[in-house]
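The block underneath contains the structure these notes are about, expressed in structure tokens.
Missing here: one protein chain of the complex. Every other protein chain is in place.
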Amino acid sequence: MEKKPKNIFISGPVPAAFVGDSIQKHSTKTDIGAHSIFLGQVRDDVIEDKKVMAIDYTTYEEMASETMNEIREAIFQKYQLTCMHVYHSLGRVKVGEISLFVFTSSKHRKAAIQACEETVERIKGELPVWGKEVFEDETYHWKENS
Amino acid sequence: MEKKPKNIFISGPVPAAFVGDSIQKHSTKTDIGAHSIFLGQVRDDVIEDKKVMAIDYTTYEEMASETMNEIREAIFQKYQLTCMHVYHSLGRVKVGEISLFVFTSSKHRKAAIQACEETVERIKGELPVWGKEVFEDETYHWKENS
Amino acid sequence: MPLTVSLFGQLSDITGSNIIEVENVIDTNSLINNIKERFPLIKDNKFAVAVDKKIIRENTLLTEQSLVALLPPFSGG
Partner (left out) sequence: MPLTVSLFGQLSDITGSNIIEVENVIDTNSLINNIKERFPLIKDNKFAVAVDKKIIRENTLLTEQSLVALLPPFSGG
């Protein structure tokens, strides 16, 4: 089990190829039978007639890393996971780009799938991260998770 | 909505880079907010003291494609999906390699996550595919899904 | 009425072939009985019967055009 604290934040979007590389790295972990992956992608929502072109993410980093460690500990306690990886963007992520990457692996599919879903829900609800939806005219709107 | 019948079978393993490329292709679909991905990886299980080194997959292809179309239709009826992609290996897939790739995308995370999970369950239970677990001495054991 | 039956997975290990010909069967019950007589080891295996690519649960009449397949438990994914 891999539980060491890690920095989950990366500057700018999560490249699609980075996801592919992360999957490839697990081919040596031959006790894994199932991977579950969640990706958050920035949508071109229209708010009061203005189209979102990007989200600027900021965080309270010291609190976020403590919160993420608590989430990680709780998920590893609850599910039989082989490993978990989480990456969240900071700074600007344009429409169509990936801002969140949650990756859980397990011997069996149920643990991987449920752990991934629960981790995503907890990140959305508990991680001190703020997204500023930037419109094409550079005005903005602070996003709020539902 | 993308519902046209497709061939889901590919010869040999699903390359990790193929998953990355599939994700990349969705960056132009700017109404997507969430992707959910499931990957099945071949495990080095030990059965009666013999270690699995690969699984050889076969199918009843005419029935499998009809079944997959039914599953696809039902999932699109039930969930607000932007798209769904499914790939299953035929032939030999070695330990640590990927044999199943299910990829659902939606505006919101709940639909993507639930549709992915339900599709995986239905594939495991309803798709006429058989996996022969091949040991290092080339003897084998027919797998059975739990 | 000769009928071609497809077999998959461990069932084809028993018959030695993915396809067998069966004569003089009018429905799936008589077909299964015929196959079990010829290949007694098949009795040790669980399998479903598909007619025209749908799994059937009850005895089903067959014609020469029927697509019949014997399907051991699935193990895809």
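Labels for the chains are A, B and C, by order of writing; each one numbers its residues from 1.
The criterion applied here is as follows: a residue touches a chain if its C-beta (ideal position, glycine included) is under 8 Å from a C-beta of that chain, and two chains touch if they have at least 3 such contacts.
As the structure is a computational prediction, the values presented were derived from the model and not from experiment.
Partner chains of the missing chain, restricted to those shown and counted over the full complex, are A.
Of A:I32, A:L100, A:A115 or A:V134, it is A:L100 that touches the chain left out of the display. Within the entire complex, the positions of chain A that touch the omitted partner chain are 40, 57-60, 62-63, 66-67, 88, 99-100, 120, 123-132, 142-145.
Here is the rule we go by: only the chains that are shown with their structure count from here on.
Under the touch definition stated at the top, chain A and chain C share these contacting partners: B.
With centres taken as mean CA coordinates, the chain nearest to the overall protein centre is B. One simple way to say how far apart two chains are is to compare their mean CA positions; for chain A and chain C this gives 48 Å.
Centre-to-centre spacing of chain A and chain B amounts to 23 Å, using the average Cα coordinate of each chain.
Averaged C-alpha coordinates put the centre of chain B at 27 Å from the centre of chain C. Within chain C, contacts with two or more other chains are made by residues 77. Among all residues of chain B, those that touch two or more other chains are 40, 120, 124.
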